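Note that one protein chain of the assembly has been removed; the remaining protein chains are unaltered in position.
On to chain A.
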């Protein structure tokens, strides 16, 4: 599973509301919250809209920040937060709901242009943009930033390496070697100070999403200190570091007067100061959020179990909660090679036999996850929530249909199968135990095999040889995407060409010619609606193949303090959009 927490908006809002008769209707003024907001309102609309500036916006996080360096991070919260001081070529629109998954120009003057064969992308920068020291932001600084985070042995370790995989560049070994840091780096051209031309090895449909990564935030070469650059990132956004940052000591941002709001489509820059406290215990963060002594839990993953348990049962407190999806889909791979699951009817029998309610319970019922009936999470274009080939939406098993299918596949009394799971993840173990009981009802005897999560994705479930030797017909798994597109989400787990010897993510070893062909085709399709149609088609084919047993789309429970203004959940980040937040707290 990809490390970064990203995903898609709050489709589950409606389901969550059914839990209680008094949770409000998702509209204005639903309940008894301090300012008239209602349960889960922030998932779909802006709560406490405001353009009042001033005050101090207070963040806290239970660990240290992964890094403050936009070039050295793979955590969604840093991608979201670093935009305060690091503008990227493109970014996501500041809007709730699916509108928030749309890409908009940030440093760029307009959306990039691509040549006919899809291998050459041209990006124009806005002119006159300045760093905090008043010097101008030029195209070469963006190129340098991409070089330091992607190329050579000393490339910054934390972030993904998409540019390195995609750019048509063979022999460039990073900026830290010779005298001229960009010597030999030809895959990105900078014909003038405001133009970047990217040359790709082959067409890549989702390249625009790659351009929205924080790695595209400009870094002046003479300010770069490798990993130490995080101590003072040269700001291109509305805020700059007040003092040098030392990991563990927290971060204070103050206004950057060189930033011009007219050039910026997404940042409201309401607070005067922004503070981040690091290493605060999760329970303390939650308590201080409730007390109004803190505005945002920076990690964006929601309340810890203690406070969550306390608040979800409290009718008044619920109005301060949002319950969006996290973008993670937890599902079971049904291997298409292991007997007897190489037989389609046997796979379908498993689909019918498993009641999804048992899986949902492991994540905390309706608040913890929404029952999935297809592969694509609900807010990725192409996701079709109506797609439910195995009548899974009810959450109940369908034993009669399962037995019919068992008959059809020649195992009327059931069969033996192994199911792999990460045994140090309690929720996953609980889910698998529920699946085991469901399967036993129709005579399918599933033997649970537990493995350490450290090695699971690489050596056990991630190795087709291991899966074959140990007859791991079923494997419990979870998946999140780096960006909200069907290709980004599905290609590694469903494309037959993506099957690998180790670290394999297409664990069901689905190698369907029709699906593979669609993946090849969609790369050169430009029309988003046509793309979405193809993703929906792939999803349907996968479900017809019964290669994935959808489980739940995970949801988090986030506390939204009354003092926070302009709050909404952005499905691209899977957390509140930090760039628009304001506070009534003036400290």
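As a working rule, a residue touches a chain if its C-beta (ideal position, glycine included) is under 8 Å from a C-beta of that chain, and two chains touch if they have at least 3 such contacts; residues count from 1.
The working rule: contacts and distances are computed from a predicted model.
Trainee: For the chain not present in this complex, what protein name does its UniProt entry give, out of "Peptide ABC transporter permease", "Molybdopterin synthase catalytic subunit", "STAS domain-containing protein" or "Phosphoserine phosphatase"?
Mentor: "Peptide ABC transporter permease"
Trainee: Would you indicate which residue among A:98, A:459 or A:516 is in contact with the undisplayed chain?
Mentor: Per the contact definition at the top, the residue touching the missing chain is A:459.
Trainee: Considering the complete complex, identify which of A:424, A:497 or A:530 is in touch with the unshown chain.
Mentor: Only one listed residue reaches the unshown chain, and that is A:424.
Trainee: Of the residues A:78, A:95 or A:432, I need the one that contacts the missing chain.
Mentor: A:432
Trainee: Quick one: say which of A:365, A:385, A:443 or A:496 touches the chain that got left out.
Mentor: With A:365, A:385, A:443 or A:496 as choices, the missing chain is touched by A:365.
Trainee: Need a quick check: the contact residues on chain A for the chain that isn't drawn.
Mentor: 19, 305-306, 308-309, 312-313, 358, 360-362, 364-368, 418, 421-424, 426-427, 429-430, 432-434, 436-437, 447-455, 459-460, 466, 469-470
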